[in-house]
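With one protein chain removed, the remaining protein chains of the complex are shown where they sit.
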Amino acid sequence: MVELRAAVALLGRFPALSGVDLTIHAGETVLLRGPNGAGKTTVLHLCAGLLRPESGGVRVLDHDLTEVVGRRSVRRRVALLGHATGLYDDLTVGENLRFWARAAGLSAVEADRRTDEARSRLEVPDHLLDQPVHTLSAGQRRRTSLAALVVRRPELWLLDEPHAGLDQAGRDLVDALIGDAVAAGGTVVVSSHELDRVAALSPRTVTLAGGAVVDGPATDSGGIR
Amino acid sequence: MAEEPMSPAPLPEGTASDTTGSRGSRLLGVLTLVGLAALGVLAFVLTDPDVRIHPSTGAEFGQFDAVRMLYVHVPLAVMTYLAYGLCAVASLGVLIRRTPWWDVTAHAAAEVGTVFCGLVLVTGSIWGRPVWNTWWEWGDVRLMTTLVLFLMFAGYLALRRTTGDPRAVSRRAAVVALVAVLDIPLVNRSVEWWENRTLHQQSTLGDLKIEDLTLFTLMLGFLVLGMVLAWLLLHRFRVGWLERAALDHLVAAAIVERRGETPDDELRRAVGDPSPGEPL
Partner (left out) sequence: MVDQVLPFAVLVLVLFGFALDADHRTLRTFAPGLFWVTVLLSALLAIQRSASLDSADGTGTSLRMSGLSPVARYLGRTAAVFVQLLALEALLVGGLVVLYGVSVEEWFLLVVAGVVAGVAVAAAGTLYGALASGLRARETLLPILVLPVLAPVLIGATRAYDDALGVAAVDGWAWTGLLAVAALVLTVVGASAHGALVED
């Protein structure tokens, strides 16, 4: 499913990843941990096909991501939840969901159907449909972002600190979503500092430090020591 | 790119010299200087000014001494097109092949080409002053097209200088160069039509009688300025290549450094403490 061999990735001139070795099998749940700046977000972006590896091997879902073609092909099959919402602030929730569903290549009918499904699963209430995204709370935005991703039915989920900034209910929802994805046979990679919460999903833990995978628990403070 | 190297490790073999000169390039340089001197003597002393007798009135007319500028101006223009043409081809190479060689060549060609282009405008202006009685003539098609060309590549160079992901910058610059070159025929055609409308009757190169010594001087001009172009390109390329090697070296060192980072280092960096692994 995911295979990184001595993967080096640059952000400008900075070597965000200095040689990552990582293998993830289909259906696994993996927790990426490590201090800030270790390269967790970069690993997720690399697997999403958004970043060109400087050297090393990167294979995701049988696509070779060292090639442009591979990177372009893999993106449709992957869902990436980043720090930003990925939604157009001035458009309404409904418009955003419809746009992103259609952009993913779904027909109008299919897009509507899946969007309704996703909305109910993520508890995005009807009255929010006509609200512009910038009027929503952080939790509501996160749910909308997730709904937009659920519609795509990805084979691989890449979640970058999905619980951050959410209230209890929101966090529970994210956990339920991850549970769903796993139950449906999807592969989930979560980068998080919320170790206890994610532990309940019994993931495999991978620790990053200095842009590479290290053994054993690195000091993961999730903040300032 | 004006940072100092972070680590004291030596640069790769063969690049440890102080200059970008070599036996071959020094020889070229000497020959070029000799050629320039010869050109100067011929153009400004030995050839005659352009003086013609009007068939009916018998009065003297023509470009007089201004014509001397053309021995330099015309070759400069040709060299400009050569340099920019090289830049365009190299830019294609950047987009298709993506090797550093194409990128450095494109940049070098654009820079040298722009210097030449600027000189074309200046010499053209100097030539134009006595002939047209003005420093700038909106009516001259070639001058206008050259001005737009100059502006386009000035933009290219400005883009090259921005900070940011070097790979992205080189790709974008390549696009700028290619679009510029594709746009030039459009610029030329539109300016031409525009000028025809205004019915300018200007003194041009076509009026001149080019033979014997004049022809020889012009040919020499092409040869010598071609040598200047080659010399400048060679050196600018080498500088660019060295910059590139230095950058690659820095990145390689940074990767090693990063790998050796302990969690303590990382934490310090995350908190804002400056440490050796600081990104550039």
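Letters A and B mark the chains as written, and numbering starts fresh at 1 in each.
Just so it is clear, contacts are C-beta pairs under 8 Å (C-beta built on N, C-alpha and C of every residue); 3 or more make two chains touch, one makes a residue touch a chain.
The shown structure was predicted, so the numbers you read here are calculated from the model rather than taken from an experiment.
Asker: For the chain left out of this view, which of B:Met152, B:Leu218 or B:Ile255 touches it?
Answerer: Once the missing chain is taken into account, the touching residue is B:Met152.
Asker: One chain is left out of this view; which of B:Val30, B:Leu46, B:Val122 or B:Leu186 touches it in the full complex?
Answerer: B:Leu186
Asker: Check the options A:Leu87, A:Val124 or A:Val189 and report the residue that touches the missing chain.
Answerer: A:Leu87
Asker: List the residues of chain A that touch the chain left out of this view.
Answerer: 48, 50-52, 68, 71-72, 75-76, 78-80, 82-89, 100, 103-105, 148
Asker: Tell me which stretches of chain B touch the chain missing from the display.
Answerer: Touch set of chain B with respect to the missing chain: 95, 148, 151-152, 154-155, 158-159, 162-164, 167-169, 171-172, 174-176, 178-180, 182-183, 186-187, 189-191, 193-194, 197.
The criterion applied here is as follows: only the chains that are shown with their structure count from here on.
Asker: List the residues on chain A that touch chain B in their complex, please.
Answerer: 8, 10-15, 18-19, 35-38, 209-212, 218-219, 221, 224-225
Asker: What residues of chain B sit close enough to touch chain A in their complex?
Answerer: For chain B paired with chain A, touching residues are 164-166, 247, 250-251, 254-256, 258-267, 269-271, 279-280.
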